[in-house]
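With one protein chain removed, the remaining protein chains of the complex are shown where they sit.
Letters A, B and C mark the chains in the order given here, with residues in each chain numbered from 1 onward.
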Amino acid sequence: MYSTTEHIGVNELGDMIINVGPQHPATHGVLHLVITLNGETVKKVEPHLGYIHRSIEKMCESLSYRQFIYSTSRMDYLSSHINNHGCALAVEKGLQVEIPARAEVIRVLMGELTRVASHILWWGALAMDIGAFTPFFHAFREREMINEIMEETCGARLTMNYMVPGGVMFDLHPNFHKRVKALLQQFKDKLDEYDELVTYNTIFINRTKGVGFISAEDAISYGMSGPSARASGVSCDIRKIYPYGMYDKVQFDEVLLQEGDTYARYLVRMQEIRQSLSIIEQLIDNIPEGDFQAKTKAVLKLPKGEYYSRVETARGEFGVYIVSEGGMTPYRIKFRSPGFSNLSALDHMTRGSKIGDLVATMGSLDLVIPDIDR
Amino acid sequence: MISFSEIASSVHQWLNSHLSPAWVLTVEMVIVGVAAIALFALLGLVLVIMERKVAAYMQIRLGPNRVGPKGMLQSTADTVKLLVKEGITPAGADKFMFNLAPFIAMITAMLLLAPLGFAKDFQIWDLNIGVLYVTAVSSLSVIAILMAGWSSNNKYSLLGAMRSGAQIVSYELSAGLAIMTIVVLTGSLQLSEIVESQRNGWWIFKGHLPALIAFVIFIIAVTAETNRAPFDLAEAESELTAGFHTEYSGMKFALFFLAEYINVFTVCAIGATLFLGGWMPFHIGNWEGFNHVMDYIPSSIWFFGKTFFLIFVIMWFRWTFPRLRIDQLLDLEWKYLLPISMFNIILVTVIAIYHLHG
Amino acid sequence: MEREELQQYLGGLGSLTFEEGGEWINLFVESGDFRALMEQLRRDEQLGFDYLFCLTCVDFKTHLTMVYHLSSTRYRYNIVVKSKLDRQQPEIETVCDIWRTAEFHEREVYELFGVKFMNHPDLRLLILPEGWEGKNPLRKDFEDEVNMIKL
Partner (left out) sequence: MFIVDYIKSIYGAMKSMGTGMKRTAYYFTHHKEIITEQYPDNRDTLVLPERFRGEVVMTHTEQNEHRCTGCTACELACPNGTIKIVTKFDISPEGKKKKAVDKFIYHLELCTMCNLCIEACPTNAIKMAQSFEHSVFDRSQLTKVLNQPGSKLEEGVE
């Protein structure tokens, strides 16, 4: 796993080898990067993974179709609801159940709230990576509102487990409507503040423009997805190309930029917050009445076959691949996590840049380590 | 009203009446030394709590609020904690250099105190090349940082120290040129004379545009020189964990921490002396009544008020801006600050020659 | 191209067998023809499968099956390419020079299933720590008395 020169700290060419992580402020978790430096210039970045690998795929092989959904919340904990959505969709594909319209709307609403919460936290974390500490706390103010909505309706703040095959676990809380309205109002005021603090700041622009560039072809080849790829001009929003849930019935734009640098990735996410808020705005007053859960059997059995569902999490394309042999538990589950592919492009993006650029690029990819390790 | 200068002269007279002149000098030096250390300890505590409160309010938090009234004793408690902590010297470190570095940082910070005029006629050492002394001694602080970074035997420390070396050496230039602007206007290197020259108005007001430009450049340059955000590349938290003091712990870390705040205080005090009139009260033209009220405020309060205002501005920078990258940091100095301050010094020379300043 | 058309077109590319059902076209290829087919899928102007969005392996106790989910960002086709491998000596050509994302995914499959990817530039453990070479935790017969809790 380690090269022999790593223990000395200097390789044959005289380049310095530094371990960034597994405990490092910039890696947001237990990611371990071995970087080769020539002075301040990054020559090579090599990720070492597995510090938080729990083998969720293996665990799921012994869990029933109702049970395995909860474990996916622990992968990408910042968009746990969307992960759960992907799993529920895969199971529903096998069961061929019709989802009530109300459940669909609730799922999309919660998904978009999760996305906004995730992007807001990312915004604060990126600013902190670049050296501004204040935005992080401002971001938490809005995120807290979303967390409170989640807590009230779903019963938990982060790993909600609100999704069940056939719908959602509970109906919406009576306060939900009021709280979401307040949230929308809050964001209207505060998004401009975010721009004042970070987006238009000269230092921030200088730190991010032209940094960590990746072209559209490379982004596709590296399997990048989500906002990181859309900043390079790759149209890859699953909500648009393969709509699931309610996404074909709501109006929103796929945010595409061509620059492919850190600033573009930043702008894409900031725009996506606005798009997500507009989706919420469209749906919040039009939640159809009816059941929130379809009737399903107590014991779920998927017919023999393979099921693949794709959803768009805050970080990119999340895929659930279930191989069923007809039993009560999945025979094999593979989770295609967006972070894993996005991370693989990091080396390509940061070669030849400075250490500060490496940190900025890593921050702009929005890596969540449990999502990479699974 | 009792002023610092009266206390000082009465102490001096009392000592002179009891002791021989050589002993008077020795005792006075001891008193000054003890007072300086006490001032530093106090300043460190006050500045740390101030920084934390400023940061907290800007970040919509409450900040420390548990120890003492409104958390005002928090930094005292932290200091006690740091004092009793084990000071670890890493196995691979150069032990002598490693342990020496924090003291050098501290001593250079303390040396800068000598020519400062804290109040009217209250100065430790009014040497006639005060400004030169300040610029010379302040550049010594880079030695401590380089020593700490190199001897730690840690790659993060080394990178941080190298960054800081490049940074301090470059920003010396524009800080020096900004100070020169005032020297040109005043025609003296003595800090007491510079303060005296501002009796009829502070340089920032009567020095026209050049003084204003010099003031802005000075603030930016000293922020960089003291390794404060947005120029805190030497300890860039998200990149180098803690930069040059990654390996330090306990009281040795606290000394670096303290030295940073003392440096901030001294450079702000120099800024206040040069541009904002030191202990001179704020006067407006012919408003006799208003000027009289201003005169009534003790000169030490004026001095500390101005200094703390500048410290607040530097803290304000820190909690608003992202950090620069190393090449941008040097770009800013060599492409913007240095040319501007060179141009500025020509401008101010013209003004001084034609006596356009008040 | 519609699904039938696409299936026909793909059928002309070499000796493949199609698996009926499923959301997308499933095609099986022998591991000998695998590399040539993958190159064709990527380079063919009519197809342009440039996006490998999922690469994994399934242990069917008698054999291993490599599963490649491919997508074309130009035409929005999705296909699944599968290849059966021998369970004792699983070996297949790498595709990481065609899709660079495969480098990490193949390393993951290598350590979790023990599939050897020929010509892979850097086939080392990615997730598991040192000392796990040869143990393949995602195979069905993997046993770990300490950490696995049987419900």
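The working rule: a contact is a pair of C-beta atoms (placed from the backbone, for glycine too) under 8 Å apart; a residue touches a chain by one contact, two chains touch by 3 or more.
This is a predicted model, so every value here is computed, not measured.
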{"item": "Contact with the hidden chain (one of A:Leu89, A:Val105 or A:Leu197)", "value": "A:Leu197"}
{"item": "Chain not shown: contacting residue from A:Met16, A:Met169 or A:Ile284", "value": "A:Met169"}
{"item": "Touch with the omitted chain, as defined above, among A:Asn11, A:Thr41, A:Asn161 or A:Gln282", "value": "A:Asn161"}
{"item": "Of A:Gln67, A:Ser215 or A:Ser278, the one touching the omitted chain in the full complex", "value": "A:Gln67"}
{"item": "Which of B:Trp23, B:Trp316 or B:Trp334 contacts the chain that the document leaves out", "value": "B:Trp316"}
{"item": "Touching residues on chain A - with respect to the absent chain", "value": "63, 66-68, 70-71, 134, 140-141, 144, 151-156, 159, 161, 164, 169-170, 173, 193, 196-198, 200-203, 205"}
{"item": "Contacts of chain B with the absent chain, listed as residue ranges", "value": "54, 57-62, 65, 316-317, 319-321, 336"}
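Operating definition for what follows: only the chains that are shown with their structure count from here on.
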{"item": "Averaged-CA centre spacing for the pair chain C and chain B, given as whole angstrom", "value": "63"}
{"item": "Separation of mean Cα positions, chain C and chain A [Å, integer]", "value": "24"}
{"item": "Sites on chain A at which at least two other chains make contact", "value": "none"}
{"item": "For the chain C and chain A complex, residues of the former touching the latter", "value": "21-24, 26, 50-54, 56, 58-59, 67, 69, 73, 76, 80, 99-101, 103-105, 108, 124-130, 137-138, 150-151"}
{"item": "Chain B-touching residues of chain A, taken from the complex the two chains share", "value": "9, 16, 18, 24-26, 37, 40, 127-134, 136-138, 141, 197-198, 201, 203-204, 206-207, 354-357, 359"}
{"item": "Residue ranges of chain B touching chain A (in the complex, touch as defined)", "value": "55, 58-61, 155-156, 159, 163, 229-230, 232, 236-241, 319-328"}
